[in-house]
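Here the complex is missing a single protein chain, while all its other protein chains stay put.
Read from first to last, the chains carry the letters A, B and C; within each, the first residue is number 1.
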Amino acid sequence: MNKNETNKFTLKIPSRTSNLGIIREFIQGIARQFGFSDDTIGEIQLAVDEACSNVIKHAYQYDNNKKIDIMVETNGSKLTIIISDRGKGFDPAKLETPEQRLQKHARGGLGIALIKKVMDEVSFDIHPGSRNEVRMVKYIS
Amino acid sequence: MNKNETNKFTLKIPSRTSNLGIIREFIQGIARQFGFSDDTIGEIQLAVDEACSNVIKHAYQYDNNKKIDIMVETNGSKLTIIISDRGKGFDPAKLETPEQRLQKHARGGLGIALIKKVMDEVSFDIHPGSRNEVRMVKYIS
Amino acid sequence: MNGFEVVRKDLEDVSTLFLKGYLDAHTYPQFESALQKLMDERRFKIIVNFSDLSYISSAGLGVFMGFIETVRENAGDIKLCAMSPKVFKVFDLLGFPTIYDIVNDETQAHQKFTDGSRTN
Partner (left out) sequence: MNGFEVVRKDLEDVSTLFLKGYLDAHTYPQFESALQKLMDERRFKIIVNFSDLSYISSAGLGVFMGFIETVRENAGDIKLCAMSPKVFKVFDLLGFPTIYDIVNDETQAHQKFTDGSRTN
């Protein structure tokens, strides 16, 4: 694969936790082909798993008939992933830190923190009801 | 995964031979989750690889900017895969048998024969220039 | 492939849960119910052995957060052991090592209960 050529994949997949394994394998195939190390592939899989788990749980509240949209693009030294839903959205600025969650022994609330820790860039584009996106980037050295 | 629930995936992927490995991994994830044995997963991967190789080579003549559409659906005891392109199409009734090709020592011409041997059902829906589909089905026992 | 299994073994008042496979938003309820069963039986000295766990996401981490208070209020603890570097990293990224004892193997985990020590 010529690294300087854009290679763009789009996957539409039913919003079900039983599909998380399939999503992780799909991401692994692309990330490996692009040349990431096994460690980094694991991080990217985790970030995508977390974002998709959020769509399944929060955006679509376990409604199996909804679809998750996953876009993966490799280009130059950069892997970009956009995961989007048409759910109610949320305010990413209002999340607690993992330290706050842990000290409270509160359940959950760690997914987005993990995504931010393992990816090089993370941003949100929230349009409740129409299109909510989490965009994440990982650079290859 | 509840086997009686339809689980339908669509993937759009650039028409490049370097993506065949990613396609095989994607198919593997779904087929394994559905419960096929490793042997059968290998057969399904092969059939999909052959159909996608044909799109890349014959439908799009190695034009990297084109996309292959892959639809995978699991439902009950059945995995259905449809691979489609918008190329020039062909007449599936006019293909030589692998025996004819082999006796002639002709290069190639074995892909569709392989697909037919490993899948339980194979059909074509050819509309040159607009949409050419190969549809293949594998049943799980 | 992306399956998950929990196997339990009791030794005196310590229960060990062996996790195997992939612990994610799909499989965490299995782990949760194994822990809930221990709560119901009032067994609060718990070791979780990760040696066969290939993958964990935050849904798996959340399970620990859901039980640790009850466990500790009952003079018990959850000791974590035998994590692969990949699994440890996820715990580490979120600061779990300051809250939980994470040790190399099961013997060390048992020792922690015998000594009655806790890192934090």
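Keep in mind that, in the parts below, a residue touches a chain if its C-beta (ideal position, glycine included) is under 8 Å from a C-beta of that chain, and two chains touch if they have at least 3 such contacts.
None of the values given here were measured: they were computed from a predicted structure.
Chemist: Residues of subunit B in contact with the chain that isn't shown?
Modeler: 17-18, 20-22, 24-25, 39, 42, 45-46, 49-50, 53, 56-57, 98-99, 101-102, 105-108, 110-111, 113-114, 117-118
Simple rule for what comes next: only the chains that are shown with their structure count from here on.
Chemist: When you take the mean of every protein CA atom shown, which chain's own CA mean is nearest to it?
Modeler: Smallest offset from the overall C-alpha mean is found for A.
Chemist: In angstrom, rounded to a whole number, how far apart do the mean CA points of subunit A and subunit C lie?
Modeler: 26
Chemist: How far is the middle of subunit B from the middle of subunit C, if each middle is the mean of its Cα atoms, in Å?
Modeler: The mean C-alpha positions of subunit B and subunit C differ by 44 Å.
Chemist: Show the residues in subunit A shared as contacts by 2 or more other chains, in ascending order.
Modeler: 18, 21-22, 24 - these are the residues of subunit A that touch more than one other chain.
Chemist: By residue number and range, which residues of subunit C touch two or more other chains?
Modeler: In subunit C, 1-2 touch at least two other chains.
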